[in-house]
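Working notes for the structure below.
One protein chain omitted, others in place.
Now for subunit A:
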């Protein structure tokens, strides 16, 4: 276990996350190597800190856990700092971003300088230099447009020209009725045909001709568990329209329902639980029965508790 002095660990790790450094070659992909090297450095850091704290040895699992923790911590600082910097419309984090981040994470920044300067600290060697994996470059097509003069140079480059290229049209939009209808019709037909063919291709089919199953493919008939629902209910779109009209009708109803009369006459008793239900449906009962004025439909009444139990 070697020790090496190191300054601001966090800052290092944070920048290390984004920086690029050449490194030694090992087996595995460059990306693996890169990450392994970083992790090893973190392990060294943890080990040295442990030594510093007076440990003589540590179990591997403990070291691994601590490494994991420190890595999470550093990553979080990096992520948070990045957010703060982007929040203020910058691309590079500044010191103040880091400070705010640390404060936000409950870290006492004041103590940091003193800690950094403590006497017994160990110096850690720089991590081995590894190549950061090269992200394959996107295929460039054409020359990127240079920034116009009013855009500062540090702004990102324009994207590839093909992403914003446009072909001007010169034809007038068609407004002729016949053509429009024609178009709408053939478009709909094409969509329908494509859709049904797709469905037929991807599912079971039936055919009218035994020798040819592809020319007139029929989507296989599949029984429903509740056949009347699909047969009777309008499609969702139609349903919406209907509900709108329904609710307006209901409004009218409740208007008449709220006519002064009763409400108070029938508040007593067990009906209270269901008062909301009742109110919704309450209205003037026809004078037919002459019994009650409140809508008193037996199906809306609450279900009674069993008698014997109530006596108890």
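Everything below uses one rule, namely that a residue touches a chain if its C-beta (ideal position, glycine included) is under 8 Å from a C-beta of that chain, and two chains touch if they have at least 3 such contacts; residues count from 1.
One rule holds for everything that comes next: contacts and distances are computed from a predicted model.
You can't see one chain of this complex, but its UniProt record names it "Transcription initiation factor TFIID subunit 2", from the set "Amidohydrolase-related domain-containing protein", "Transcription initiation factor TFIID subunit 2", "Auxin-responsive protein" or "Dynein light chain roadblock". Residue-wise, the contact with the chain that is not shown comes from A:185, picked out of A:69, A:151 or A:185. Residue A:221 is the one among A:95, A:114 or A:221 that touches the chain not shown. Seen across the whole complex, the unshown chain contacts subunit A at 177-178, 181-182, 184-186, 189, 192-193, 195-196, 199-200, 206, 208-212, 215-235, 238-239, 242-243, 245-246, 253, 281, 283, 285-286, 288-289, 295-301, 303-309.
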